[in-house]
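Structure first, then comments.
Then we have subunit A:
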Amino acid sequence: MSKFNKIFAAVLSIVLLSSMFVGCAGGKTTTVTKTATNTVTNTKTETVTVTGDTTTSTKPDEPEVKPLVYPYTVQDQAGRTVTINKKYERVAFSSVRPLPATYFAVTGNIDTLVGMNPSSRSAALASMFVILCPEIANVPTNFIVNNDTNIEELMKLNPEVVFCLNKNTDEINALEAAGITAVGLETNGTDPIELFAAWADLIGQVMGEQNRAKAIIEESRKAAQEVKDIAKTITDKKKVMFLYRDEGGTLQVAGSNLYSQYWIETIGAENVAKDCNNVTEVSMEQIMQWNPEYIFITTFTKCQPDDLYNNKIEGQDWSGIKAVQDGHVYKDPLGIYRWFTPTSDSALMLKWIASKTYPEYYKYDMEKEVRDYYKTFYGYELSDKELNMVFNPSSDAAYYVK
Partner candidate 1 sequence: MNTDISVNNVKKDFKIAWWKKAVLIALPLLVFLLSFCCGRFQVAPNTVIEILWDNFMGLFGIAPTGNYSAFQESAVMALRFPRIILGLLVGAGLAISGAALQGMFGNPLVSPQVLGVSSGAGFGAALAILLVENLFLTQISAVIMGLVAVAVTFMVSKVGKGKASIYTLVLAGTITSAFFEALISAIKFTADPFSKLPTITYWLMGSLANRSFADVWHSAPLIIIGIIVLVIFRWRINILSLDEDEAKAMGVNLKLSRFIVVLCCSVITAATVSVCGIVGWIGLVIPHICRSIVGPNHKDLIPACIAVGGAYLMIIDAIARTVSASEIPLSILTAIIGAPFFAYLLKKSGGQWK
Partner candidate 2 sequence: MKIEICHGKFGYSNERIIHEDISFDVSNGQILTILGPNGIGKTTLLKCITGLVPWMSGETLVDGVSMKKMKHTAFWKRIGYVPQSTGSRFAYSVLDMVLLGRASHMHVYSTPSSADYDIAMEALEQVGIAHMYKKPCNNLSGGEFQLVMVARALASKPEIIILDEPESHLDFKNQMLIIGMLEKIVRDQGLGCIVNTHYPEHALRLGDISLMLGPNLPYLFGPSKDVITEENLSKYFGVKVKMLSFDYKDRDYCSIIPLELS
């Protein structure tokens, strides 16, 4: 054999041998065919089988009745069966920005959070999250560089379980190789309520705490059903547009195959940008052609309704747009995270956008709704100033504060 062939054969053998060891490292699982009963009615049950007892209480502040039996398995959103070995005390989130806020909603605290994505951190610092949990500012983020996870830096934080995007197979494999439990989550989806429900449910399963998750999921689905029922009675489809970004010469709208489609269609309206896929750059002329009656500006951009009302943006003329003429331009509120995406505030987002677009059909007192919701699910009483911050987020929220 030539020298090259010898080296190649040696390397190949080493690789094969080591993969055998990795393969054997998985623990044994005892499969008990007990499925958790979901006492919440009218729900789409997730295909999560938990082999172990779980509590059936739905009140968020009741203590669990029986301790969980470890180990048990859950199905994550990457099609994997994940083994839960213990009650985790060190948790990290490497991708999927709204997750830390969801995690807080599900577990009630961030004591066990040891690391998160820097974009989540800057979003937290600009939203209600930092007010609810001031310690969020101290959670380390340096293991993420340019949205890539540096496994060794992450290991320094000693996490026991890491939640990441289900498509990052390299990361998941690396985590498994390092002996860290990895849980993959999905971000594709047009139904933010159900996507949030899936996240909350999965996090709850993994952390062995499902009470709060169940409660918020039930509330979200209740709101969705309520809105859908009313929407059935609406016959005039109003033309609504989500202005995703408008600054520095960039003009983007949120089309279909994105959460925007759900927010708009569920309340009985029509997304003028439905022919656009995801987030796309459009010209002012296109917006003039659509002539939306309602415009919602996301908190991903500095742009505020005043910029449109006063026609301050160079190269754009909003004065003839119906939404501007009728005064129906609104900035998305900023609660525990940006309301455009799936969050634990999604029930509120649905009610809010419904009440803005069709006030004659949806008669929600949004201030009361938000106050009550935050008291019930986050255990926090919002002051008037804080409530104002939720409904009038500053432009700084769009920026990624380092």
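Selection rule, in plain terms: all candidates are chains of the complex that A comes from, given by their letters.
Basically, contacts are C-beta pairs under 8 Å (C-beta built on N, C-alpha and C of every residue); 3 or more make two chains touch, one makes a residue touch a chain; residues count from 1.
Everything quoted here is computed from the prediction, not taken from an experiment.
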item: Touch-positive candidate for subunit A in this complex, from 1 or 2; value: 1
item: Touching residues on subunit A, where the partner in the complex is candidate 1; value: 97, 119, 146-147, 245, 247-251, 273, 275-277, 279-286, 288-289, 300, 302, 314-317, 319-320, 398, 400
